[in-house]
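Only one protein chain is missing from this complex, and each of the others stays in its spot.
Showing chain A:
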Amino acid sequence: MESKSFPGVVASLDGLRDYVDELSRQAGLAKKATYGLKLAVDEIATNIILYGYEKAGLVADFRVLSEITEQELIVILEDEAAAFDPLANQMPDASDLSKSLEDREIGGLGIFLTIKGVDNFSYEYFNGKNRNVFVMKKQQS
């Protein structure tokens, strides 16, 4: 697995997206898939930075682990914040998403876009760390 660390601040998001771009290029992902993955990683990293770290007064890095296999690109965001499962929160459903913008709650859009953007998203707490796992299937040639 390849590994790269980023300081846990919002200023890291730009470089993080560039890094995901580069990994997607190496894996040969299509443009649409690359955007979906980039958005997913950005949304989860934002939660880690704003809530896991800044709100908790924690100054720490987060790590991006990645692996390109024959079939997949696997990207893992690993952080040291308190255990937090993004899938445990309630997500907007079809009726929420068809509501007028005047009436709707804005929460949960990030995790919704995360799940929509990737082929598989999962979460685990391992060795005192949160691991958010994003999997993209490579295109069959």
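We take it that contacts are C-beta pairs under 8 Å (C-beta built on N, C-alpha and C of every residue); 3 or more make two chains touch, one makes a residue touch a chain; residues count from 1.
The rule is short, and it goes like this: contacts and distances are computed from a predicted model.
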Complex member absent from the view - protein name from UniProt, among "Alpha-ketoacid dehydrogenase subunit beta", "Na+/H+ antiporter subunit D", "Anti-sigma factor antagonist" or "Peptide ABC transporter substrate-binding protein": "Anti-sigma factor antagonist"
Full-complex contact with the absent chain, from A:23, A:39, A:75 or A:136: A:39
Identified contact with the non-displayed chain, of A:60, A:109 or A:133: A:109
For chain A, the residues touching the chain missing from this view: 10-11, 13-14, 17, 31-32, 35, 38-39, 42-43, 46, 49-50, 97-102, 104, 106, 109-110, 112-113, 116
